[in-house]
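Shown here: the complex without one of its protein chains, the others still in place.
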Amino acid sequence: MEGIMIERDDKRALNELRNIKITTNYIKYPEGSVLIECGDTKVICNATVNDKVPPFLRGKGKGWITAEYSMLPRATGTRNMRESAKGKLSGRTMEIQRLIGRALRTGIDLDKLGEKTIIVDCDVIQADGGTRTASITGGYIALALAIDNLMKKNRLKENPLLGNVAAISVGIVKGEPMLDLKYSEDSVAEVDMNVIMNSKNEFVEVQGTGEEATFDRTELNKMLDLAEKGIKELIDIQNQAIGEGINEI
Amino acid sequence: MEGIMIERDDKRALNELRNIKITTNYIKYPEGSVLIECGDTKVICNATVNDKVPPFLRGKGKGWITAEYSMLPRATGTRNMRESAKGKLSGRTMEIQRLIGRALRTGIDLDKLGEKTIIVDCDVIQADGGTRTASITGGYIALALAIDNLMKKNRLKENPLLGNVAAISVGIVKGEPMLDLKYSEDSVAEVDMNVIMNSKNEFVEVQGTGEEATFDRTELNKMLDLAEKGIKELIDIQNQAIGEGINEI
Amino acid sequence: MEGIMIERDDKRALNELRNIKITTNYIKYPEGSVLIECGDTKVICNATVNDKVPPFLRGKGKGWITAEYSMLPRATGTRNMRESAKGKLSGRTMEIQRLIGRALRTGIDLDKLGEKTIIVDCDVIQADGGTRTASITGGYIALALAIDNLMKKNRLKENPLLGNVAAISVGIVKGEPMLDLKYSEDSVAEVDMNVIMNSKNEFVEVQGTGEEATFDRTELNKMLDLAEKGIKELIDIQNQAIGEGINEI
Amino acid sequence: MEGIMIERDDKRALNELRNIKITTNYIKYPEGSVLIECGDTKVICNATVNDKVPPFLRGKGKGWITAEYSMLPRATGTRNMRESAKGKLSGRTMEIQRLIGRALRTGIDLDKLGEKTIIVDCDVIQADGGTRTASITGGYIALALAIDNLMKKNRLKENPLLGNVAAISVGIVKGEPMLDLKYSEDSVAEVDMNVIMNSKNEFVEVQGTGEEATFDRTELNKMLDLAEKGIKELIDIQNQAIGEGINEI
Amino acid sequence: MEGIMIERDDKRALNELRNIKITTNYIKYPEGSVLIECGDTKVICNATVNDKVPPFLRGKGKGWITAEYSMLPRATGTRNMRESAKGKLSGRTMEIQRLIGRALRTGIDLDKLGEKTIIVDCDVIQADGGTRTASITGGYIALALAIDNLMKKNRLKENPLLGNVAAISVGIVKGEPMLDLKYSEDSVAEVDMNVIMNSKNEFVEVQGTGEEATFDRTELNKMLDLAEKGIKELIDIQNQAIGEGINEI
Partner (left out) sequence: MEGIMIERDDKRALNELRNIKITTNYIKYPEGSVLIECGDTKVICNATVNDKVPPFLRGKGKGWITAEYSMLPRATGTRNMRESAKGKLSGRTMEIQRLIGRALRTGIDLDKLGEKTIIVDCDVIQADGGTRTASITGGYIALALAIDNLMKKNRLKENPLLGNVAAISVGIVKGEPMLDLKYSEDSVAEVDMNVIMNSKNEFVEVQGTGEEATFDRTELNKMLDLAEKGIKELIDIQNQAIGEGINEI
């Protein structure tokens, strides 16, 4: 029953985000760089501008955004073998980096970007649930800083940014829909959903999975309501960080 | 405007499935084998029963379902290089086979299966859109035939099947939500969504992506309504094919 | 003694081919496509025309024919791991696809083909012995259909086909030379020989191996006589299928 | 002439280390974790304790120390492709991680460690010269914290640490021997030498290379004198950090 | 016309072998070691005895013979990239090493060998045609020396050798069948055939290929006659070398 809510590990309300901390211009070399901390999840997002585009876009005057995602071996409780040592990326890694790239591309006008590729590297140095959504939320900030950098150097005629893209996880834990799951919640969740939205309150991507359980239309709607609330807050945080990051330099 | 609907290539109504044809016991060796044809999309689904389980399940008395997905090089209009020749699976392949495995696992009680792995191989011999959803819908039939096979050989105490799992794609093409996109529609769709449901009308997985566009809550709901209708029809087709396949042997 | 012949599983005479069935234009996209069934061995042969040639032929006005061979994991009684998942082709696969390519190249005038590559993909969906010889026999039909396709589109000045190439296995089982071994025979054969010939009754390739035994000159000659008879029949079947396949379109 | 010394970018004396900053217990999961900053070079060193040993040590009651080294793609001025995406480690990476492991093993009594492996992961998040020596200096601190952790949990009978191991680079730039080269110096150095020493003022490893030039015995001796001075200072810094790190928890 | 024979580069008769030189016990560590020189073709053949057998033979009391084949990068006129650097074996290498292994296994009673694997490494240090047949002829000598070594150490109850295995190439050059082709002949041959026979004058393997041309039954017979003559001579040379090699130690 909704009246009797379960208590969360960190005392948060069911519709409450974890504490978010953004450090802009974290690494000195990239065109855009951010350390995003969502509770104990910490991701370094670095945006690199490259004057080449992938083969399928050559000569079309259009740009591209792509992403790569990785975790340090001890970002988690038990050490994971490096994918460089295994000699190949896991399915999970590829799925996540395709998702991040797809999401960030909706935030930019690729024609206005022109023949450039922006690579957004998301490296998780500490993981506590929600690393892919933190990568998208932080990745957008790194992207915006890189675009500002290009604008200041007159390497773009028009600003190609179309508006924020941010992401959050929602899920159902012990029958209760809740926002922004940390690892202890995520690992016991019946349903896990990642929602990506933009500043026009539209969906960019919705991925809901119930491996241990299934979910009905009513539960889907409750989760989408929670995600919408969280993403509005994240967009405010993004905009404040971008403003500060731009002024720092 | 909804009153003036766009005409589809193959004259189907917007909420109409393509013609579905199921050939059970298609290949003679597997424990369960099906050729599923959804319009011009043709997928061979073979279920293999194996007495080993992955390391994380050893000694727990519990089984596992996993899936592999591949396309013949000329399943499509232009030839794709083989992943065996490239020496690695693409991100797309890994994402799809993880999805198929996850979906099929919700249709079975892994404790009742016991220490067995069922591998569902989905090999696309001709592709015309919707290959991953056809793989899930056909894969469930191959799985059910393999379970029937195990039951007949007294290798299971209780039937572990929990009920059908089926999948369909929906999308928005030229502003119009529609069911079961063929390739010519899929390649111009603004939004593409794969919906997996079970026989209790619950969601197993929802994956909606708008790379070229975004979508709002109303559009999401229309797409989910279409998917629900299509999946009910697919479940009827699955049940008829399973009944026939069981009697053939 | 030859008078007392051993009985074969399927009652065939020692010099009798299995039943051959050819379905032309099996897959809708390739320039030439065939499903060849030799008894329970079933191979999809798809020919793709490509306007590039390998580096060693660039700028020489000469074409190339190459082949790739693969088996579905459950084409056989026990499941084989995919070569794409292993990350490399087995020695057996490479040996077979080099053989198919070499054989088919003798059937065509590469100068008349001009700077084009034709890739013949042979995918075994069910295996019951003789998959490499069925791939060559079926591959030639797919190649001939692709050439007809190029001729009809005026992409060739002259027909480059030099005449049929077909292949069959022969072997010695329990001391008895016999034609067209099915798996149950092949797996107990003392000697296994693959013979590839052309429509001028000449040898293209002869590969005879006695891993468990050796063979003398008399036995070699008997096997070659059987092969010659079988290949004449296969060439008639090829020509009939090519004629029908050309008229279908 | 030695009397007229060249001025360094950052005004340091020729025998002066960059500013060193150590943050102990930087990542929350590892048994020992440190962020070491040497000027603008920043390396996360995480020590993981594992109860298995490599095959060649099994059943011998002896432990092992190994190291892995990696750089984030944008740790440097231009982006480096990930080794996980390339599918293999570069020669440089392998050489460095073998060096780190070899160096750290001299700081510990492997018999007293018992059948355990400690893996020291060194991940460079920002590089400005001297990443391999910073990895060794920081890696020793992470190792010491992990050992303290094992001692507190009574997982070791005796403390296996034999004393500090630290490393520094020295080189000859424009004819002038100098200590602790930053990237702008390293990239124009005639001679580059990495020196690893222990708390008994003994050499653990000396690697001097003159790709653009060669060096004589006098120059070698000057470089070793500089290294000796730097390493004494680093050992003091290590000891202070270890003391603080132990008390923090 | 047969009466007017073509002259060979090195003045040999059409049915004459190149000069063969065998250095036994060439490398000091292997159980059997030989340098075989056939004209300018030089191959080091080393036989290693290993107490393990491949998984499919474990616990069956039966042994195994396997072979590996490689060429030094400059064994040929132009340098070949190392297969270790490419990260995979070529189809040619795999085909050759499977052939060598298969051939040598016919020379030994695997039951009498017991649970041992003998690996025959064939490393071509200089290539001038016929490297695979030289590997088989030399490999048999290395194998025989290794067996003698095992007999002397009482590691075998009975001698498992069944008799010599030797191989030679034959071919048709400018219409003329000839024995033992050197590279300048092989590269212009119309037909190339490798024949492997044993000391009972039986065929072990026959592989005849006509990539540029085809061949008829008469030509096949002439080539087999030449091969038979050459192999008899090779077997005498093998036996003399084995005798000397055994006495050397």
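When the chains are written out, they are named A, B, C, D and E in that same order, and each has its own residue count from 1.
In this text, contacts are C-beta pairs under 8 Å (C-beta built on N, C-alpha and C of every residue); 3 or more make two chains touch, one makes a residue touch a chain.
The model shown is predicted, which means the values in this text are computed figures rather than measured ones.
J.: May I ask you to name the displayed chains that the omitted chain touches in the full complex?
T.: Counting the whole assembly, the omitted chain is in touch with D, E.
J.: Of E:Asp121, E:Glu205 or E:Glu219, which one is in contact with the hidden chain?
T.: Missing-chain contact among the listed residues: E:Asp121.
J.: Which listed residue (D:Ala47, D:Leu113 or D:Val204) would be found touching the missing chain in the intact complex?
T.: D:Val204
J.: Could you list which residues of chain E touch the chain missing from the display?
T.: Spelled out for chain E, the touching residues are 27-30, 33, 40, 44, 46, 48, 50, 68, 70, 72-77, 79, 82-89, 93, 119, 121, 123, 125-126.
J.: In the whole complex, what residues of chain D lie against the chain that is missing from view?
T.: 88-92, 94-95, 97-98, 102, 105-106, 193, 198, 200-211, 214-217, 220, 224
Rule of thumb we're sticking to: only the chains that are shown with their structure count from here on.
J.: Starting from the defined contact criterion, work out which chains touch chain A and chain E both, please.
T.: Touches both chain A and chain E: nothing.
J.: Which whole number of Å gives the spacing of the CA centres of chain D and chain E?
T.: Computed value for the inter-centroid distance: 52 Å.
J.: Which residues belonging to chain B are in contact with no fewer than two other chains?
T.: Residue numbers touching two or more other chains: 87-89.
J.: Based on which chains touch which, is the overall arrangement a line, ring, star, complete graph, or other?
T.: Graph shape, chains as nodes and touching pairs as edges: a line.
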